[in-house]
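I am attaching a structure below and will ask some questions about it afterwards.
Note that this complex is displayed minus one protein chain, with the remaining chains in position.
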């Protein structure tokens, strides 16, 4: 097997100082065995089937980028008890045209993040439902990062040791999961 | 009470000849007691909290338009077992800024549409979960319009009598629901 | 209208000292305008369609009891991210035989309770999905009672003032909701 495994990271918030992105960065720092790359989704035009014959340059670039990775990680806030529209749109764009989904078969993981206690449970499981359809085998480990604003210092560094331990274990489990799924595909 | 009640219609597909829009149009024709107006969502930029202090003209126009209606109707296809990103984005835009959601308290209804048999069940219930949070009392009547491509003629007219009866009853139930909820708010 | 409205309370835990039941009791104490009665569900045999022609005495008694109430309240723990089997069974028993569901049209509300932070979000929304099908118009107000073990004193009395305020407002909203829905049915 080639190592390190490469992981496309999709962050569901466009906000520059997004706490969701900080969680993604913290996971990256705590998981040296995986190589993470955040993929921009804010420039993707809304999916419209009328444009499928002549896809936009942004759609094509996004699809081509995702294809090259071993795995995908979704780190998302919750908007109105579900996935942000912008993140769902990226999933929709990547899933088309029919038969050419870039998500197909890639091992994945989901982390949801919120300022409150519930930790984005609604977004987390809505995302999982879509990923079942897209044939993305998702790590079962649940990650609901609540109270997120209190976890980081002034420079965006993770200052909560419990969360650090949690993310370290999550990253290790994800790494093992990628190995398991890719070994199964190769068999 | 003022009549007819006005209903903002949000169609989850941007496709020009969308079968989802045909369902919305058929419901409108079969429900003379309500006044439906489709509200464009394809021009709404992705929600980004960094832009809240200076919202785009499209966001502001959308929010102002929705506010004026008595009720909201969502007619949606299913993309990847959930709500299309573009529709979820419209919901997100309308829900912000915090405390000023345009959806708050408006009676609503949901119709999901698909070419296959399942009729968009996944999109329908994901949408309902968001609408609970947004304090939109939703008509309980379930509407899963499956096999949708076979329901319309060459000019987009509904040719399936069973579906026509179903939509007529749905429109009547929605009209009664709007009256019930608005009467309760006035009490 | 006849007052006070009567509410059948279904508690999803069979445990004698259940914290979920304490939440139900606290709501009752804080909502003098409604008359709550807990309905036992632990004696209901598992639903089995083969027994429909000769329903058990417990099934029949349960169905007859529920029918007499104006409204229904579900107060539930979360088991494995969903509704406890015993509670779902009570819903199933009450929904049968086909065409004679005792839930049909009754206004309802849902409260989920958990020791942890997430407050039973998964159970809450799974229950709502069933109640849509059963034509139970559900109060939109969300009630996720987390950290539940710390909310009560030695004698089961509610000692958290924030929760008391929350439940008082919830009970008032439920009371208004019952009036709204029943007025709509009578119109």
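For the reader, a short list of remarks on this structure follows.
Think of it as A, B and C in the order they're written, each chain with its own count starting at 1.
Just so we're on the same page, a residue touches a chain if its C-beta (ideal position, glycine included) is under 8 Å from a C-beta of that chain, and two chains touch if they have at least 3 such contacts.
Small disclaimer: the values here were computed from a predicted structure and weren't measured.
Within the set C:108, C:122, C:171 or C:184, the residue that contacts the chain not displayed is C:122.
Although one chain is not shown, part of chain B still touches it, namely residues 117-119, 121-122, 125, 144, 146.
One chain is missing from the display, and on chain A it is touched by residues 125, 128-129, 131-133, 135-138, 140-142, 176-177, 179-181, 183-184, 187. Even with one chain removed from view, chain C keeps its contact list with that chain: residues 13-16, 42, 46-50, 79-93, 95, 122, 126, 129-130, 132-134.
Assume only the chains that are shown with their structure count from here on.
On a Cα centroid basis, the chain most remote from chain C in this structure is A. Each chain gets one centre point, the mean of its Cα atoms, and the points for chain A and chain C are 36 Å apart. Per-chain CA centroids place chain A at a distance of 29 Å from chain B. Shown for chain C are the residues that touch two or more other chains, namely 125.
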